[in-house]
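Structure first, commentary second.
Apart from one protein chain that is not included, each protein chain of the complex appears where it belongs.
== chain A ==
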Amino acid sequence: MTAEATAAGPETGVLAIAAAGPRLPGAWRVDWRPVALGLALPLLAALVWEALVQAGFASGRLLPPPSRIAVTLWKLARSGELWPHVGATAARVGAGFALGGATGILSGVAASYFPIFRRLVDPTLQGLRAIPSLAWVPLFLLWLGIFETSKIALIAVGVFFPVYLGVMAAVLGVDRKMVEVGRIYRLSGLDLARRILLPAILPSLVVALRTGLGLGWMFVVAAEYMGASEGIGYLLVDGQQLGKPDQIIAAILVFALLGKAADAMIVRVAAPALRWQDAYQGGR
């Protein structure tokens, strides 16, 4: 069997996991060269713009130089003004994501598990999906008022569709052969769901949730744009109305950081459950 073992290359497999897995000691040593390369262009642009403004070639009134944005961001954070906004936006996205994600998972599972549900409900959902979600804004405002409910509902709608579609496709795509193995070994319905169906759909579920969360961040901007007294989106509106482009760009940066952090959180939480994947590692 040694020949087989060598042919399969288990050692290289284990090493690849060790390099990719976030939990193993030594995995924290990050190779900074690609990071530096990726940052080169935006940093260069920022430096050039900073130099042009400092040298007096540009006023920087509409496009403030990086130093001014940094100062604005620092002041917002330092004065404590930023944090209630971050908290409000994160709470809205969290509530909308929870609501849209949960209903998306439930209806996705129901639609794939019960053909009658799929035939009955899926055409309607597909029809609703064709509506650009921002078109809901006036209706939601009328129905649900101008406060939190309408905002969370709008975010939930944005999260729902990608999660619903992703989960339905994942359950329908579960390998029949794996389910057959479960039947032959007489797993109970609960064990079948827990030990075969759930792990089988987990990779697609993670992708669906990440897509949904991305849309959640998109929709929170729209929701806060349509009227809010706090939230990062409010900082955008405020910056526009009072002519403070540095505040707008600072708010955009905060959105980017929050979105990235939330996405990384999903990836981190799911990683231990996905270690079994013999996946292409992305051409390292």
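By definition in this document, a residue touches a chain if its C-beta (ideal position, glycine included) is under 8 Å from a C-beta of that chain, and two chains touch if they have at least 3 such contacts; residues count from 1.
Heads up, the rule we're going with is that contacts and distances are computed from a predicted model.
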- Query: What is the missing chain called in its UniProt entry, if the choices are "Heme lyase CcmF/NrfE family subunit", "NADP oxidoreductase", "Tryptophan synthase alpha chain" or "Sulfonate transport system ATP-binding protein"?
  - Reply: "Sulfonate transport system ATP-binding protein"
- Note on the structure: Among listed residues A:Met178, A:Leu258 or A:Ala271, the absent chain is touched only by A:Met178
- Query: Thinking of the whole complex, not just what is shown, which of A:Val53, A:Leu76, A:Val137 or A:Ile196 touches the missing chain?
  - Reply: A:Ile196
- Task: Name, in rising order, the residues on chain A that touch the hidden chain in the full complex.
- Result: 1, 4-5, 7-10, 13-14, 177-178, 180-187, 191, 195-196, 199-200, 202, 275-278
